[in-house]
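Complex shown without one protein chain; remaining protein chains in place.
Then we have subunit A:
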Amino acid sequence: MAEVDELQHTVLNGLHRALGAKMVPFAGYEMPVQYPLGVMKEHLHTRDAAGLFDVSHMGQVVLRGDGVAEALESLVPVDVVGLPEGRQRYAFFTNDDGGIEDDLMIANRGDHLFLVVNAARKDADLARLRAALEPRGITVELLEDRALLALQGPQAETVLADHNPDVAEMRFMDVTTLPLGGAECWISRSGYTGEDGFEISMPAAAAEDLARALLADERVEAIGLGARDSLRLEAGLCLYGHDIDGGTTPAAARLGWAIQKVRRRDGDREGGFPGADLVLSELENGAAMARVGLRPDGRAPMREGTPLFEAEESDTPVGEVTSGGFGPTVGAPVAMGYVPATLATADTRLWGEVRGRRLPVTVAKLPFVAPGFKR
């Protein structure tokens, strides 16, 4: 564990402190877990209006070179070649066992690909990209002079349109370059809360001014990592290192939707990524385990690590909760976890062991909250 004084700071660290945030170590960075509003109200505000998140700890990577899309397809099972300019797509790096090494966003920004990767996986991802792509003449550049903000919620569009009306033209997963407050921003209409919203990459030097300008809008509140976690959990979105990792495959994680036909069996560019045989065979034949949504019956949250049992009296757990807590919008505890595929049907009754007691829990459809994306 890194000492507190070794933690990296995002360019907005001073702003978080000025806003009264409680700062915690996260993926090697000192980050705001909550502001004075508190996790519950920050969560609800994001679903009702708009929330501003500092996600500058995430890795922003630019790939350039002839055949960059084909080259990147050697690491991810998604269709990068067919990703149109000005569009973005969810992806993941796989390993030779078909496990997931990180999940990421890939944007086609014309003369280059722009990737956003998890903070905790930045070094591993860069090593993987460099090893595979540099020999093919692709340059891999980690952008350390750019900040990343996310503005999320049903009022994100009207808020951001006050700074540049052109953002209203964007659809879910569009990416473009637009000025905001004088700074050249790379904007995508996306996020990780299940709400409509934007992610804004900008020169680090411009970040505090833009953040302050957005926060000056009464519709916007600063939102910490606590609410970011409950928002993404209600939206049924995976958190790397918890719901997905090197030991979980795309089929088990129920992320098959992210693998387009062209990369599947009998597709024009079938396979060609690490672990392709296993990943593609599981997509056709099913995986033994499956990620599911879980709704505990009572009010007690079932947190990460809670063992799941098929019957109240069974000796051996059949699965485990990988993310769990209270869902402020649902108004009840919610969780995700892995269970055998045979027990993954909605409404299947299972038992979770909390503090030595077996409590009933029901397999539920994901997401828990309907998405607000502007398609």
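Going forward, a residue touches a chain if its C-beta (ideal position, glycine included) is under 8 Å from a C-beta of that chain, and two chains touch if they have at least 3 such contacts; residues count from 1.
As a working rule, contacts and distances are computed from a predicted model.
Matching "ABC transporter permease", "Glycine cleavage system H protein", "Thiazole synthase" or "Acetyl-CoA C-acetyltransferase" against the UniProt entry of the left-out chain gives the name "Glycine cleavage system H protein".
Across A:S190, A:S230 or A:T329, the residue that sits in touch with the chain not pictured is A:S230. Touching the chain that is not shown, out of A:M23, A:V39 or A:L239: A:V39 (per the contact rule at the top). Of the listed positions A:Y192, A:F309 or A:F326, the one in contact with the omitted chain in the full complex is A:F326.
Within the entire complex, the positions of subunit A that touch the omitted partner chain are 33-34, 38-41, 226, 230, 299-301, 303, 325-326, 328, 333, 355.
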